[in-house]
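Note that one protein chain of the assembly has been removed; the remaining protein chains are unaltered in position.
Now for subunit A:
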């Protein structure tokens, strides 16, 4: 069999291959030759074959059949064989192969070999791929080698010890005595590896860390001063050709020492104090013209930030970072941005000073820098600079790569929510985001937005106008279209009437509005969810618009046979609404109330009440749609639950026709959860309606202020309602009202429901009543507890609504209670 070709020949041949297929062919041929050679147990050429095999392995071809050969090579006496064998072992073997355990004995013998190079090889391999069993067996040998005087071996042994500790942490104590003398070496190699070993020990075990911090023997063996001394020597010493890199001696060692100092100084005052001087010295003396110097400065800054340094030092560090930012070299800027991001939490003000530079980095061409600058900018936004920053960020959103857009958009939303200076600005910003990056906005942004828009009551006309204009041109961005169609559905009448104080009103006719909504419905680009929004919006407009009701009816009936099940169901129900329940249509499609904010991530925390809060839309302003008085009552009823509302109108069950007449009562009845929620503007009830909240036992405030007189709030048609008051000592702005309803007629009143509304500045919580039947002849009462929160101590007023069945007919009444005694609210 001819001698196998040498590695170089092989490489040359492979390089001549012109295509991937040719290369594969050559390699396969060679593999076959190698395999047959292995089978023949050819000792002389084994090492050559394994070398070739390793090369092929590097190119990506399977080479596992060479593993045993590697072992045989390791066992041989020739150095060249051993070398290739160990290399092969490092590359091909790892813990997962069972073969590796066979190596243990070989390594053990080699660790005690006479030649240091062989020992070095063995240490290298053990440090590279030793498994925990191997490490356990051989740790003793490694430790012995740590103590030799041969620096070549010592440094390799230290690195091997690092690997052993990583694999078997329990052996750490074994290496502890050896480390004592490690730092006394002159050889930088040994110094370097010992610092690595110490770093690893300190990182892994807090006990070790404590031990190293406070070794109180001779002062020369204390770790921190020793390190400081070494570092000082490095900086102060003149030119040393052995260790010089671009004018700085042994920067790698300097960096390592700085890192170890960082670990030692973290959260430890004494150590930090000892380091302050040397850190300042390094920071000021290092040359920054070359990358090397900057690398050291970077590490120094990181260390200063992490330990308990004095403030002067911190300022120095941040200034260095600021200088980095202005540097032309991209690497340095990137590194500066990264570290500023880490420090922005703690030293916020100092970082603010560099805000303009950071914002400039947003315009950089480099992707990594842009990402860092964006994250940092979001961290820096605060109440003062929000307008300027937002402008920059919006501009950035316009021009950035798609992978950033989603993050940027959500970041902008968060920041806008927290720091918006005015509602109009907030809405403008959101609109801008929607129009520029609409398709990248996250799904939960849409309901948040809608809630925000509903809450800014005075901006409704302005908002709907802008949204209309936005989707006129382009309705492909789903979140934008969803928000726009919801708003048009809600406030379409404002749009058509053209009343808008903030901007130039545009003339829009009802037909145009319906046109745009219909095109959304028809368009292929609209997702199913968007179509749902559009259909519902069209339906709502049937109450807001006056002349186009027939058109709406037609549209709705067309979709009754749509393929999309969701649309079909909605259309069928809306159709039913037109035909059979037309009298209820206005009530059901009423204006949405102001929603309670559930999330509390803003500085303005809304006191969450589980019950209903009546918006003082009734009290202070007439609702924008100019309602008739009857619908005021409806508004009262339409508020069921206040959680974050998805504007999806809950689909009524198909058993709707089976419901008894008097839908309005059913709305109330729903409060008792007898049926599923039916009303259209009422949201999907995520939490049970307020009445049930009372089931969780609410401690009544039994602290009694000096008895507050009770009042009779209502007395008509035999129904009398009394209010009794209690004030809590723990919370002086809470008034607890207990109502008692009694019936002086001959027949009982059933299905009694009590509702109340208070002005905007108050908050109301209704607990569940004792029952819903008031027996006749005053023989029993219904009691119910109301809690009123009155932070501004204004005069308490209340509007109440009562509904009940009496003498076989449904009764309802509205009344206002104004005779609250002053002690109840002062």
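Methods note: a residue touches a chain if its C-beta (ideal position, glycine included) is under 8 Å from a C-beta of that chain, and two chains touch if they have at least 3 such contacts; residues count from 1.
Basically, contacts and distances are computed from a predicted model.
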Exercise. For the chain that is missing from this picture, which UniProt protein name fits: "MIF4G domain-containing protein B isoform X2", "AP complex subunit sigma", "Large ribosomal subunit protein uL16m" or "Hemoglobin subunit beta-1-like"?
Worked result: "AP complex subunit sigma"
Problem set entry | Touch criterion as defined above, residue of A:58, A:101 or A:176 at the omitted chain | A:58
Problem set entry | Touch with the omitted chain, as defined above, among A:292, A:318 or A:521 | A:292
Problem set entry | Candidate in contact with the missing chain, chosen from A:178, A:335 or A:513 | A:335
Exercise. Any idea which of A:255, A:318 or A:802 touches the chain not displayed?
Worked result: A:255
Seminar exercise, completed: Interface residues of subunit A toward the undisplayed chain are 7-8, 11, 15, 51, 54-55, 57-60, 62, 83-84, 87, 91, 94-96, 124, 128, 245, 251-252, 255, 259, 291-292, 294-295, 298-299, 302, 329-335, 365-369, 371
